[in-house]
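Here the complex is missing one protein chain, while the rest keep their positions.
What follows is chain A.
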Amino acid sequence: MKAKSERRRLFIGDQGLLMNWDIQKTVWDYIFSKECCPVNFSESPLIITEPYFNFASIQEAMAEIFFEEYECQSFLRVNASDLSDYHYRKDNSSAQGCLVVDCGYSFSHIAPYIKGKKHKPGIKRIDVGGKLLTNHLKEIISYRQLHVMEETYVMNQIKEDACFVAYDLMANMAKAKKKYPENDIVMDYVLPDFTNIRRGYIRTLDQPPITEQQKLRLNNERFSVPEVLFHPSDVGLDEMGIGEAVSYCVSRCPSVVQSHLYANILVTGGSSLFPGFKERLFKEVRASAPDEFEVNITMPEDPTTYAWHGGAMLSRDPDFYSFVVTKEEYEEEGPTICMERFDG
């Protein structure tokens, strides 16, 4: 084995793929157990989501486990954004297309759908997601203030509580350079000690200072961390940001549908929950989209569960059972039937 620094991964982002089957199986066992969500697979169909362009070897293994281990009666494998697009079409029946921007944990995807069908050449992935943002926050706080590399959970809470997307980065930077009363960005975050304080919280500077608890001073960290979504090059990742990638993906679609895609941008996924995300995305897309096209961004009430609800709606669709693969079909024709039906 080479020294750790010499080992090289083929490309970034392989952590978002299902690689550790033992762990995943344990998780599935728990999910379908009596403690969590008891389910009878002979009655309930299963919808499972996977990343775009998932590897065939992973897909085959997944089908094998569900049909042979869990004895699943009917099985549907989709991308999460397929379900978001389905939900969106149900909500907006006149939409001719939909561009789903899904900012997840391991990566963010931009996927154009034309009348419910995904346009594969336009699907692109940015290797920035919630995990990278939390790691980045951890890294800069550990360097500037307090060693928190082992405190992923708390740092993730700080990210969710305090970070926001800047509408104008340089204006915010200039403001963050000033001292407190003119600088309304700077704030303290009181860390939990897990005896008196169970969860950390924000403390603005107009409150009287406290000395007994440990706290972090957050200033430009609050907006420079989510900024990585829009400029991955800020951390040395040589990729387009979300705003730029939206126009790039639309430009890879047929010109007749481009105006529909710009007018129906749907934002989902946990990393889109930063305050100001939608406004910033609109600003960037509006700046690069042709002037005659309308740009319209929809953000569901809860972007994290939008796809799940789409799946729930799909399962009540009268045509639902024409999409699934049943156990009999799988036993008759083997894994190829899944590929034909789900990737066609």
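Simple rule for what comes next: a residue touches a chain if its C-beta (ideal position, glycine included) is under 8 Å from a C-beta of that chain, and two chains touch if they have at least 3 such contacts; residues count from 1.
We adopt the following convention: contacts and distances are computed from a predicted model.
Going by its UniProt record, the hidden chain of the complex is named "HIT-type domain-containing protein" among "non-specific serine/threonine protein kinase", "Charged multivesicular body protein 6", "28S ribosomal protein S35, mitochondrial" or "HIT-type domain-containing protein". Of the listed positions A:His87, A:Arg125 or A:Arg280, the one in contact with the omitted chain in the full complex is A:Arg125. For the chain missing from the display, the contacting residue among A:Asp91, A:Glu160, A:Glu239 or A:Glu329 is A:Glu239, taking the whole complex into account.
Taking the complete complex into account, A:Met173 is the one of A:Met173, A:Leu205, A:Met299 or A:Ile337 that touches the chain left out. Touching the omitted chain from chain A are residues 5, 9-15, 17, 20-26, 29-30, 33-35, 51-58, 61, 65, 69, 110, 120-121, 123-127, 131-132, 134-136, 138-140, 143-144, 150-153, 170, 173, 176-177, 194, 220-221, 224, 231-241, 244-245, 248, 339, 343.
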